[in-house]
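Structure below; questions to follow.
This view holds just a subset of the chains, kept in their places.
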């Protein structure tokens, strides 16, 4: 029904939030506003589960946070603890059955889970469970995790979770609520972000710190890789179930996913993007008259590029802020210029100029050509494309929706070939080292597998990636 | 959101349909039209699951069959086998999670179940399963059944189902699809109806035979109590897993639930209702001028009463055929005459007359008084209430939504007390024997537990009835 004008970007799979605030009377409203500020992490479905004395009510539906929830629904979701989830938008069929949080009843009572990430051994575990007669009603990893926890229910919830975490492999940031507890977990490599905030009389867990401001929370710290945090009795308890693993926060969080006003593992996303722009200017200088951005995601880096290169920053492309999800299916004629629905050129600004056009990433390479064409036909003398990340060459197994390798333009073509394809006068990608440096983190703290193929753990053979999805 | 004008009736819990017709190109449309003719068995939610080479797609949602499905959705549900389900409308909160068919993945692949009935030992089984670490995502018995089947997957589907049926107790008519099979099961007492029809190149399973006509099927036979029928390769195979149990088809199917144009276990519902009216005339004769019905459910019996008593049948009450589910919340003033939204008196017909008002049953006794008042204030000289079933005194544990005993007027008041309460000049209930006789079945073939307390099997202690629902 929906027909989105998709730009050439990778897709984050989820955002999660958890709120512990016994006695507050609008906990689901807080969860709602928190989720709303994580909307960029997933536009397919949204859900909130509210826990009142161990009884859990929930609501989840396809759509944006503001479409899914109404005052009436929020009003019904009373409780002392709430968790919420947003899921990304696929172009294909998607089911409400796969929306989260997942709420299940196990021996100990109701339990709700929200998961951001992807398990690489979910398939093996699921098969083993099925051998034992377990049934599955969704194709999400959370159901595997819930089953594992239930299997270990006799150990008590904390040990059951610890035991489960020992067995699953992959990327995960989890928010779980059970009885009087809100629990957060982050995988041993810290591939997905998760941080802790404090509000009046309680705590918040969130994929990104940008959710804190809107709900009046203050940043406390990140959940550490391999850490389980258990919030109950107004206190945080920490369990470390994995130590000394290589930290590997997803570098694409800095490149594109995270909101610029978030701070991930101590590093401002905005600052890292500006740094990346500066680094790019050093790595790929070029003589030009104006630095412009592909809005909105390339803007911060473009400002950095301009600062470093001393070439003035200006706007060359205007984004239509009303481009949403529900378009009339454009006919061929319209489709050919679909990029124009979203972007328009400022002719007066670019006419006769040599432009540096800064974009955050190139995945399939499908829209870059359209934008370069747009600029050239509006009178740009030269268009030098600068990309704030290295060429994407490898599939991600940790929660990012990457195309198959043959559709990754960086995997099958050289930089020069890509330059020709998109019609740019020059093309420069940020190096992996440059990207790492821009985050001010040491090299070992970022996962750069989609650029380098250097995965932080063993991954399934190509082709098996979405085995669950295809069942 | 919805506010139904509820009449004083018991509520059936479900209707199911299954269609096996490989090669047909509109199997879900057939399922749709079949479900549509079973709509009276459940108005809360509707669902269809279509099986194509073992892959199952489904759609289920709150609402009437015609509200839930669109051409677009039906078009997507392609397959060789389809099962469908309608669920009854509660006044309280209801969740799409509890809609059926239930579709799960187990070791052998996808399996879809549709269930009409209620298990009396679901609770014990569920607890035992939970002990072993099983999780539950709904509060419907079907999930217990699906888990049991999955536990036994190594036996093969037929034996897994047989094994499961040996362990569950209660009422159930099931339609299951898995790989190239459509499977029907009916509990050992035959509490819920299920019959088999034949269509061009295939077979149909349906709760009631009234679904056959609309989809062009011919009645073949009823599924026998304790029988599993497996339809594959265009053939029906029968497995008997329970023999020599007392047959106990729910007598309320004849009194109220089933459509009059259905034939259940060989007995026309219409004929049995007319017979009941005749029997009632014999048991509770009274001098009067006119026999009228409380439409629509009392009409057939009223005609029978008139035939037997030789008192003319006429219409005294007109039903507004547009009374639906979505009313404006009436204020107190409107609520007091809510019965008038549905029924209107034909003053000219009843003025000054002695009336025999035939109703099918009295459960709480809440609307009878309103109707008698309506008739009297319109000028009826006498109103003699005749009820085509015995007083409802006991809760049902087999799939019918009965109020708690203290709300069953027949359980806490004598007939004379009830007569006074509703303001009737006389009140006569059909006897249990009369009801049985009206169906032309031998006494042992009907469950009359809601009238007699004589349950066909051990039932849980009062209070535990909806334990699952309340989790």
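When the chains are written out, they are named A and B in that same order, and each has its own residue count from 1.
Here is the rule we use: contacts are C-beta pairs under 8 Å (C-beta built on N, C-alpha and C of every residue); 3 or more make two chains touch, one makes a residue touch a chain.
Quantities reported herein were computed from a predicted structural model and do not represent experimental measurements.
Oligomeric state of the entire complex in this file, given as copies of the one sequence with 2 shown: 4.
Keep this in mind: only the chains that are shown with their structure count from here on.
Our note on geometry: chain A versus chain B, Cα centroid distance of 48 Å, whole angstroms. Contact residues of chain A toward chain B in the complex are 96, 102-107, 110, 130-131, 133-137, 146-147, 150-153, 471.
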